[in-house]
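Take a look at the structure below.
With one protein chain removed, the remaining protein chains of the complex are shown where they sit.
All chains are identified by letter, namely A, B, C, D, E, F and G, in their written order; residue positions are counted from 1 within each chain.
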Amino acid sequence: MALVALLMGSERDREAVRPCLEALEGLGIPYEVHVLSAHRQPERVRQFALGAKEQGIEVIIAAAGLSAALPGAVAAWTTLPVIGLPLAAGELRGLDSLLSIAQMPAGVPVACVGIGQARNAALLAAAILALKHEDIRQAYEKYRQEQAR
Amino acid sequence: MALVALLMGSERDREAVRPCLEALEGLGIPYEVHVLSAHRQPERVRQFALGAKEQGIEVIIAAAGLSAALPGAVAAWTTLPVIGLPLAAGELRGLDSLLSIAQMPAGVPVACVGIGQARNAALLAAAILALKHEDIRQAYEKYRQEQAR
Amino acid sequence: MALVALLMGSERDREAVRPCLEALEGLGIPYEVHVLSAHRQPERVRQFALGAKEQGIEVIIAAAGLSAALPGAVAAWTTLPVIGLPLAAGELRGLDSLLSIAQMPAGVPVACVGIGQARNAALLAAAILALKHEDIRQAYEKYRQEQAR
Amino acid sequence: MALVALLMGSERDREAVRPCLEALEGLGIPYEVHVLSAHRQPERVRQFALGAKEQGIEVIIAAAGLSAALPGAVAAWTTLPVIGLPLAAGELRGLDSLLSIAQMPAGVPVACVGIGQARNAALLAAAILALKHEDIRQAYEKYRQEQAR
Amino acid sequence: MALVALLMGSERDREAVRPCLEALEGLGIPYEVHVLSAHRQPERVRQFALGAKEQGIEVIIAAAGLSAALPGAVAAWTTLPVIGLPLAAGELRGLDSLLSIAQMPAGVPVACVGIGQARNAALLAAAILALKHEDIRQAYEKYRQEQAR
Amino acid sequence: MALVALLMGSERDREAVRPCLEALEGLGIPYEVHVLSAHRQPERVRQFALGAKEQGIEVIIAAAGLSAALPGAVAAWTTLPVIGLPLAAGELRGLDSLLSIAQMPAGVPVACVGIGQARNAALLAAAILALKHEDIRQAYEKYRQEQAR
Amino acid sequence: MALVALLMGSERDREAVRPCLEALEGLGIPYEVHVLSAHRQPERVRQFALGAKEQGIEVIIAAAGLSAALPGAVAAWTTLPVIGLPLAAGELRGLDSLLSIAQMPAGVPVACVGIGQARNAALLAAAILALKHEDIRQAYEKYRQEQAR
Partner (left out) sequence: MALVALLMGSERDREAVRPCLEALEGLGIPYEVHVLSAHRQPERVRQFALGAKEQGIEVIIAAAGLSAALPGAVAAWTTLPVIGLPLAAGELRGLDSLLSIAQMPAGVPVACVGIGQARNAALLAAAILALKHEDIRQAYEKYRQEQAR
């Protein structure tokens, strides 16, 4: 059963989020993937976000470019921790999506990572899940130790 | 009965949107005002947007600062024309809200005006409504002629 | 008879505005296209803008890059709703054209869409025209519903 | 015993982080506060970060302005989730600290919130801790529900 | 008879352009001042620009903030040298007006000076007029020499 | 005898300035070209600038990228009008050179054109020279008229 | 005899550079101060820079705002290490001076510190001088140790 749900706004984002999925796999974190647009499919985003906790999801990663409303839209409908992954989808190379995701107003938090830093989105999910899941904690600590060498 | 609905994300935005309301009044355009946060109150935003057309609203103006999701969130739930008014709410002085509102992804349009240009939001609504409402057309054309002198 | 006029500053912009024309066609909205530079051909811009309403045009879309004066220049001469489409024509990749189009001073509104978001310019025109034209309303609502699936 | 440690780079940041502490208190989350500079006191940062997990800390919030190395420096020494809070400390009003915190290289994640959004840093910590601590989950969900009204 | 015409978009710009007028006076350059908005009063801008050369104007200085179309609009209607003076009129503090004025497309030149650098606009006019007017050449060279001390 | 001197900071800029030379030729304006670096060859820049007026030069065009000191350095040594042409030489694509050239401090003016807008640098020189040289006036006005068609 | 020369472009910069002078004094580093504008007084800058080494100066600190040519102009005339201190003198709050100072072209180096970071300019001078002057080394190391506590 998935602990992490990765959402992306468009099929075209699949390549950009791949390092996230690879890192989740490498750390043994079960995940599911959804292609959902905050603007084109608000009802599907709402349904997903309202039901995520019941389905066992503990962390949501939402990747989006341009005005990048997806992470905030999901966070509006759920209290699960939401990681926002800004993508460099347009001419401004992600400066727009970074600001849209990072500059959330007070009251609804989103955890923003760097532009296109899909792997870090997975690692942040791991660090969060490690507080509760001993196997993830061990896998993540091992990953960090190997990296430090 | 209101033709224009002005939404703002927070009570603190009331001062910033005042020139919009004054201009609507000056042009004889009936309006209503709602304080609704896209992130803190997504269900209320959804309910408003889904019902706006039936209540006779023809243009929606949504003002927001920071990541400024409100105009896009409303536009996601309705096919009415949505005017986005970026506000200079934080340290980046509206550059963030401008990009969040203007850089909408393909499929759901928002009509962005300048940072804090509340009056222009009203005038754009007037220009749109003037296509259909003869009294608004006359009022708006008169306004523009007087301004040109 | 055209309801929408699409203006672009240069022949080189034709490729960039194509998704706009395709979307207008898909929605059954009659349009015409003009290549007009605000700076190189101010008299032709003026003549077009002053005569547009009489010729039945209801919405003007103006695409431009760099200092992108075209949308504002057209809006200065007409009270029709003007949609500004910033293009990524130079080294700053449209940040300049976005600011030039969005940051209009009070008194003359322009509806700005995202950098290079030609399709959204068409959809915004459709949302505006849908207030008055039943066939366009149906076509646009159908488009949005299909997209939501 | 503290679950959250809030670090700030300078005594001058105390006012800026106050909404974070108030929100943690409001949610009943025990916390501790340290004034530590990543650049002026690297050994103290290292000692804190290496020992945080053992002392029962589960989430670290690090607030910093300018080049804002503190969140990343802490994250380099620990596998606990680190929330970075960019402050508007200098002439660039936090654009520098936002980029420094958000644009972490692959391998060491930091969860960035908005410039000066101290309350959201606390809420993000709450969302993370809620996965494991039932009382925090209830408090955070109640907070969000009240806010939605 | 005026050699320089200073245009500004709004009465509110009068304070910002004062150092320009003082410098022109100090150098003995006759000038005239017009308040003309490119967007609100396009016909008056056109009339002025088309007639400027005949009235003996040799250099036009146009000051504007925000999308700052005035310098380009004037330059479109005349072949006289046009100096654009970007003003810090809105939240973006003149970054918008600087880009709007500097990033003119090929074919119609504008000489941009720094944001709010009203004195330099006058000095640039002096340097241009000095090529032809011996008294201005002497006054300008004397000004520069005194400044170098 | 040259009326315009075009300076560039490096041999690598030759391609970027070509449209400037072509436009000068097309307008019949005699020119000369120098490769001179403000930082690497300050003495040669000084010698050129101090002697330019005597050699009959009436307008100097200085092209430079990055911190782009050349236009200002030349302007510091001469009272001739200096046109600064920012080039997109580095990773910031000319934003740096634009700001370095446009944001001159009070006292020494530079006429800045757009990033890489080499042709406009030539046209601005033509507009300036046209005040004094009847043949250039005619050529420039003819150029503008043809362009307007 | 001064080891450090601090140059500033204008008398108005004196307040901004004070922390630099205080830090130099605190570290026992003899210094001298000059008010010199790269653009208004190029000959005085040249004379100073050409003679600095002979007068015993070992490090030059040059503070400037806006297009901030001073550090580069000095570095062009000398091989001494030059520290550039960007000041927030205009509407862009030092982003312009930072880019102008940092983005030096290849061949002539300038050591840029943060916007308005006058104290760090002094500390960098100390770190450089400490390689050769034992007393400065001791004073600087003591300063850093005290700061670390």
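Note that contacts are C-beta pairs under 8 Å (C-beta built on N, C-alpha and C of every residue); 3 or more make two chains touch, one makes a residue touch a chain.
Predicted, not measured: the structure shown is a model, and the values here were computed from it.
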item: Footprint left on chain F by the chain that the document does not show; value: 40-44, 66-67, 90-93
item: Contact set of chain D toward the excluded chain (per top definition); value: 9-10, 37-40, 42, 46, 65-69, 72-73, 75-77, 89-90, 92, 95-97, 99-105, 107-108
item: Those residues of chain G which, in the complete complex, touch the missing chain; value: 19, 58-59, 79-83, 98, 102-115, 117, 119-121, 123-124, 127-132, 137, 140-141, 144, 147
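Just so we're on the same page, only the chains that are shown with their structure count from here on.
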item: Matching chain pair for A-D (criterion: over half of the contact pairs shared, by residue number), options C-F, B-C or B-E; value: B-C
item: Rounded Å distance between chain F and chain G, as computed from the means of their C-alpha atoms; value: 31
item: Geometric centre distance via CA averages, chain G-chain A, whole Å; value: 45
item: Junction residues of chain A, two or more chains touched; value: 40, 42, 66-67, 90, 92, 102-105, 107-108
